[in-house]
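Of the protein chains in this complex, all but one are displayed in their positions.
As written, the chains take the letters A and B, and residue 1 is the first residue of each chain.
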Amino acid sequence: MSAVTATILENEMGARTKPATPDEGSRLGFRLTLPAQILVLFISAFPLLMQLYISVTDWSPLSGAGWWNAWEMWNSFANYTDLAADTRFWSALQRTAIVMLVCVPAEFLLGLALATLFADEFPGKRIFYSILLMPMMVVPAVAGYMFFMLFQSGGPVNDILSRIVGTPVTIAWLSDPNLALIAVMIADIWQWTPLMFLILLAGLVGVPEDQMKAATLLGANAWQRFTTIVLPKMKTIIIIALAIRVIENFKIFDTLYIMTGGGPGVATETISVYIYKVTTQDLIWGYVAAIALAILIVLSIVAVYAMKRMAKAREVPA
Amino acid sequence: MSAIHLQNLVKEFGDFTALKTMDLDIADGEFMALLGPSGCGKSTTMNMIAGMEEPTSGKILFGERDMAGVPMGRRGVGFVFQNYAIFTHMTVRQNLAYGPRMRGAARAEIDRRVGAIAEMLQLAPLLDRKSDRLSVNILQRVAIGRSAIMEPAIFLLDEPLSNVDAAFRAVMRTELKQLQRQFRQTMVYVTHDQLEAMTMADRIAVMDHGVLQQVGTPLEVYNNPANVFVARFIGAPGMNLLKGRPAESDRGLVIDLGPLGVTPPLPDEIAPPVRATRGEVLYGFRPEQVALAERGLSMPVSFVERIGARTIVHLGEGENAVRAVFENDVGLSIGQTAVVAPPASSVRVFDAATGLAVKAG
Partner (left out) sequence: MADIVFRNVTKRYGATLAVDDASFTVNDNEFFCFFGPPLSGKSTILRLVLGLEVPDQGEILIGGKPVNSVSPAKRNVAMVFQNLALFPHMSARDNVRFPLVERKVAEAEIEKRLADVAAKLHIGHILHKPPAQLSGGERQRVAIARALVRDPAAYLMDDPISALDARLREETRVELKRIQRELGKTLIYVTHDQEEAMSVADRMAILENGRIRQIGAPTEIYDRPASAYVARMLGSPMMNILPSVRGASRIEAAEGAIRINDAKAPAEAIEIGLRPEDLKVRPWSDNGTAEEGSGRPARVFEVEPLGGYTVVTLAAGQARLRALLRGQPDIRPDAMVAISCEPARVHYFGQDGGAL
């Protein structure tokens, strides 16, 4: 117990009148938090229900009717059947998956390597630490412009490559359908590796030092210590870090949209970009609602899985 | 082969000297306790033996072999941590198998060795338990088993009983001692509890402020403490020490204790060296050896503690306080005056200036 607890105790002893029995206490607690609970429920449930409602109609802001009258345009599940046949949707989904499958593991491995490095002391650690965290602080839109400029055919990236190779390099990073996605992924990795690093470092310093020493004394080398002690102890935090990045990466938008606008053509059109375009250009909001709901379901499955694993991991505290 | 020799061992952390020139020889198969208050350098010494820390200067030899530059994984020492450092994400079996597995032993070989060690430590029924919710004595056995399976020649234990509650400590002490008998390895045991050191160790190295004070069997350090620190640290309660000056009397050399009067004459063996010390001395005797007498030190009883089998009587106050341990039927109470005298043979005299024991002959 700390001084803080003592203060709390003192305050409690001074302020509280009649302590309630456990039953009374929980009932009272429920009554007191009820307004807040209703508010939270409303905030989170209302948009969802509204979306569900619109997703089974042909409603559009251009239809002239308020959204609450969307039932007049009821189309049963046509939006969903259209979605199943929408090749642009499926290829956007595929592209999103590719970005995720490249970026998240890359960010994880880089973050883990950096965290391992930073778990030990070395000169200038604090400065490197600050520099390393900077990309995370950059507004994604600004990062988008930065990389937009970096990857111009006359931009610094090509310039550096030219100097290395010796002959002028004029790669059209952002207008080549094959390279644009790579450029976008590099930007994402640049921006989000620091977050991964930060979370993993927190987990790494939490690995009990005595157990590491014990493993060393029992003859484990650095790699063995890493696989048998560090990784198992960090399981929970790794799952959290991956879950955060998977969900975030799935929604990749601002950097990408500024760099390529989803193009050339649809070469970098991810789910978010696709939804944005359908929303702002095609204005078929009933359809948009259906897409959004479908994606929400996918992401929820990921989140639930992650949380289940976390609960399981917590049964065995480090 | 598994004897340990520390030669001129020094450890400094920046400006702070944790260990000042330590020389200690620990025999093969010996149970040596490093005893002292926190910050005395005992853990630093142990960590250097294990290879977790490099000595600033001096040598550590295992048998003939110089350990300088040998990394901790290759020293062949078993180490039991204060909190046992059990791998909590593994089962008991995985903990025990850890060492051989890391050394790449064959599956069948690992199973055989884990089986044997589990049998020996009575862990067989617990092998597939997760090790994060085991009781503390099981944890201790797992920690010992995990090291013992590597058959180390040397076992190092870092205050393994300090997290155990008092009532259970006696059980754990007995268990540890029996394990040492089974394994017959050299054991170095770090503790701040003199009782643990006394009851378990073959020899005790008493340390304070980075300096080795005395090495000896438990009874040697108890009966003939080398200096005032050891005299006070060993024993419960520690030795009584009263300040005074040597004085001649018609019955022989006595110590003039000022307000407390003079002591009975000193025994013949220590009278000449005491006479030779100039200045103040400390007159020391064990609380357990105090007896009520006709003549002796007359002191008021300031407090009486009856603790089970013993009664501790506090006599006098401040600088002139004395504690005496009696049987329960002593019949002294607060306010009474007791006349006490230690038997001549149990008196120890220390030089007040240096703190060192004045030795006979």
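Methods note: a residue touches a chain if its C-beta (ideal position, glycine included) is under 8 Å from a C-beta of that chain, and two chains touch if they have at least 3 such contacts.
All values reported here derive from a predicted model rather than from experimental measurement.
From the options B:Thr56, B:Gln82, B:Asn137 or B:Gln289, the residue with contact to the chain not on display is B:Gln289. From the options B:Leu156, B:Met198, B:Val274 or B:Leu297, the residue with contact to the unseen chain in the full assembly is B:Met198. Considering the whole complex, the residue from B:Asp23, B:Glu119, B:Glu305 or B:Glu319 that touches the absent chain is B:Glu305. Of B:Ile234, B:Ala341 or B:Val358, it is B:Ile234 that touches the chain left out of the display.
Listed for chain B, the residues touching the missing chain in the whole complex are 37-38, 165-167, 170, 174, 177, 192-195, 198-200, 218-219, 222-223, 232-238, 286-289, 303, 305-309, 312, 314, 325, 328.
Just so we're on the same page, only the chains that are shown with their structure count from here on.
In terms of their C-alpha centroids, the spacing between chain A and chain B amounts to 57 Å.
Within the complex, the chain A residues that touch chain B are 208, 210-211, 213-221, 224, 228-229, 232-233, 316-318.
Per the touch definition, chain B reaches chain A in the complex via residues 50, 52, 72-74, 77-79, 81-83, 85-90, 98-99, 102-103, 130, 132, 146-147, 150.
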